[in-house]
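This report concerns only the one structure given below.
The complex is shown incomplete by one protein chain, all other protein chains being positioned as in the whole.
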Amino acid sequence: MARIGVFICHCGENISATVDVAKVAEKAGKLSGVAFSVDYKYMCSDPGQTLIIEAIKKHKLTGIVVAACSPRMHEGTFRKAAEKAGINPYFCEMANIREQVSWVHPKSDTTTQKALDIVRTLVEKVKKNTALFPIKVPVTKTALVIGGGIAGIQAALDIANAGHQVIMVEKKPSIGGHMSQLSETFPTLDCSQCILTPRMVEVAQHPNITLHTYAEVESVSGFVGNFDVKIKMKAKSVDYSKCTGCGACWQKCPSKKIPDEFNEGMGFRTAIYSPFPQAVPNKPVIDRLNCTWFLKGKCGLCTKICPTGAINYDAVDEFIDVKVGAIVTATGFDLKHADFFPEYGYGKFKDVIDGMQFERLASASGPTAGEIRRPSDGKIPEKIVFVACAGSRDKAKGIEYCSKICCMYTAKHAMLYKHKNHEGKAYVFYMDIRAAGKDYDEFVRRAIEEDEVQYIRGRVSRIYEKNEKLIVKGVDTLMNGEPVDIEADMVVLATAVVANIEAESLAQKLHISYNKHKFFAEAHPKLKPVETNTAGIMLAGACQSAKDIPESVSQASASASKVIGLFSSSELTREPIVAVVNRQAPPNYTSCTGCLLCQEVCPYHAIETEEIKDRAGNVLKVVARVNAGLCQGCGTCVAMCRNKSIDLQGFSNDQMLSEVMALLNS
Amino acid sequence: MSEQFEPKIVAFVCNWCTYAGADLAGTSRTKYATNVSIIRFPCTGRIDFMLLMKAFENGADGIIVSGCHPNDCHYTSGNFHARRRWIVFRSLLDFMGFDTDRITFSWVSAAEGTKWASLVNETTEKIRAKGAFTEFKNLDLETFNRLHDEAIAK
Partner (left out) sequence: MKQLQNKVAELFDNGTISLMIGFQNALNKQPVPCFITVASQVERLIYTPECKGNLAVYLHKIEVKQAKKVGIIGNVATLRSLIQLTSENQLGDIEKTVITVNAQNEVIIFANMDEVEAYVQANFPEYTDEDKKLLEQLNAMSRAERWQYWSEQFSVCVKCYACRAVCPMCYCPSCTVESNQPQWIKVSSETTGNLEWHTMRAMHLAGRCINCGECGRICPVGIPVHLLTAQMNKDIEAEFGAKTGFSCKSGYALNTFKPGDKEQFIK
């Protein structure tokens, strides 16, 4: 005989402002099977939970319905309370009368009635609930870090230093990410490579870290604690076990005119190449798309020169399978190329460049050895215009968010230019100055006051070339919208930060969510910024949203701590929301006919076959069986089964039918 | 002044996308019609067509079925299987002369709170314009009356 307790939360005024909670509690108390019904201001608070626990004990409740916020918020909280009170936690259900009723409807009788309808629906469901017990699965204490930028490096080091194994996969020939391309970093103006490279070396040498560069994640299957990952090791064409990194090959390689990705197309590299001098590992790969040997079958100079015979033209892509317990995505960002701003002439005028290209010019290891020079004629520019917000915060252009880092790096770029060219003039067209971090505003003030960078509040409408100069047409909104025309020698656009170009396909491989801009979705925007909705997969760095280096590092350490927490016990407790194929007494043994049409639909291959045998060992029938360790509880098999032999615990046929009936019959 | 007809609409949604999207509509305080009540499923793949039939049998005037966009299913492929099932189910209903416009299928992601609200409002108005689903509810009464009348006419 069911004795259900109903607890209606006011949630302060969030629910009680539009729903008559006292009335709902009163009417719910009259529902068949409800033994106790009460309303209270804050159910999730300590006294609220105590109220529930005492009620369960006092009224000998067999199940509870907490009508409050979304179960996505507090189902766990109330299930724990039920457990404390001595009943199986799966006899607790939540009725969502806040996000889906009180917050979206006006105060009225209809709204109160709707809340009651939903409470009634969940009461009927709970009556059909059964006791469920957590499933224990082993945890593989190896983490996979996807991406070798500063966030990936930090996460890998933190996890490795905690004593766990880490596998890092980086698609480029070297780790380091975008930070390795920077010249100096704000707000301290210390050399980016100088602070980064020791970390890179630490990763390469750490006994707990296995580094795979020039590799990509091919596929991921499994679930938290037990992921099976296939990694594609792209053919480097160089045998790293023989290569010593002497550099003879790329020094002599005759293909010297390949646009250099590391230098953002502002310089050239060879076909066999190491991306930058401090690359880790400092061994080259061959770019088969541009190598004469692979294109025409000629040359082969590197093979002849290599002292250790490390060149291997016949190398093929290899695939390895690894088992990991957790995954950290640290795939970073890209800069939006400003070809969608035809009015700024990026791509058309050689001297209009973006922020990363400026970094390479300013960089001592860059194509101009650190001298700021015009890409068109190599002259030193006397006037540079920096355009902030070139693409961000613009709904019409499709990027309505702020890219966060540009105000700071624009100030930095202007300062670097002025430090190198004391007589030069630097102008910044800005909308706002977002310098909220520690020492950030002081940094920008320094640019304005000490380095005499001229900040003009207004946007640029057009840039065009005239007599080898770039005419920048802007406006000064603080001077009543007075037009400002500047004859610049160079223009640097602070283009939008966008997600890594392969973010979407990686997200689909991992089954994690992403927003319309392809930034990965965190589990909760405030309270779970480093986890995803997919258990076992964490986020670190700019792949989640545009952020600077200190934040990327903090987030990486945070996600590492989540991984370390996951690895802190040898067994993982999984929610028992899994499918089960029924078993009955002989002679049926089960109503399953063994058609196995359910097997195909399971994305986790959780449906196996079982031979039902008699005592003599003769096989009577072959039927389906669910491996509870693999089942993730989607229930697609349940909807597939014609005679309902397979059912989903927590969302069973009985429970769902009861909900439909209860919702429509008062 | 007659009261406006208030249709009863049941929404079968998946927990990870549409339910979260509806929660987001709530967090954003977007206002929408009260006529739609949600039943939460782990995945659209779990939604049995028989539950839709039972909903109509018990008085629903309209139904919404909604889940994750293709390629974004939390369980990888549940929504793909659901899609095929709906294509076939809808074709069967249409062949039997059932008004398939009474069932609205959609993909609403966890970030699409406004889309959910619009969907609820549009569906409510659409079903309101169609009126109560008497065609289904009166099945027995109608046929009985007709057969009875025909028998008397003979």
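Think of it as A and B in the order they're written, each chain with its own count starting at 1.
As a working rule, a residue touches a chain if its C-beta (ideal position, glycine included) is under 8 Å from a C-beta of that chain, and two chains touch if they have at least 3 such contacts.
This one's a predicted model, so the numbers in the text were calculated from it and none came from an experiment.
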Q) The chain left out touches which of the shown chains? A) A, B
Q. Which is it among A:Ile195, A:Leu596 or A:Ala628 that touches the chain not included here?
A. A:Leu596
Q.
Even though one chain is hidden, which residues of subunit A still touch it in the full complex?
A. 588, 591, 593-598, 600-601, 621-622, 640, 642-644, 653-654, 657-658
Q: Can you list, in ascending order, the subunit B residues touching the missing chain?
A: 49-50, 53-54, 57, 70-71, 77, 80-81, 83-100, 104-107, 119, 135-136, 139-140, 142-144, 146-147
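In this text, only the chains that are shown with their structure count from here on.
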Q: Spell out the part of subunit B that touches subunit A in their complex, as residue ranges.
A: 6, 8, 10, 15-16, 19-20, 22-23, 25-27, 29-32, 34, 37-43, 45-49, 51, 54-55, 58-60, 71-78, 81-82, 85, 109-111, 117
Q.
Please output the residues of subunit A touching subunit B within their complex, sorted ascending.
A. 70-72, 96, 98-100, 103-106, 108, 110-111, 114, 117-118, 121, 508, 511, 513, 515-516, 521, 533-534, 577, 601, 603-604, 632-636, 638-640, 648, 650-651, 653, 656-657, 659-661, 663-665
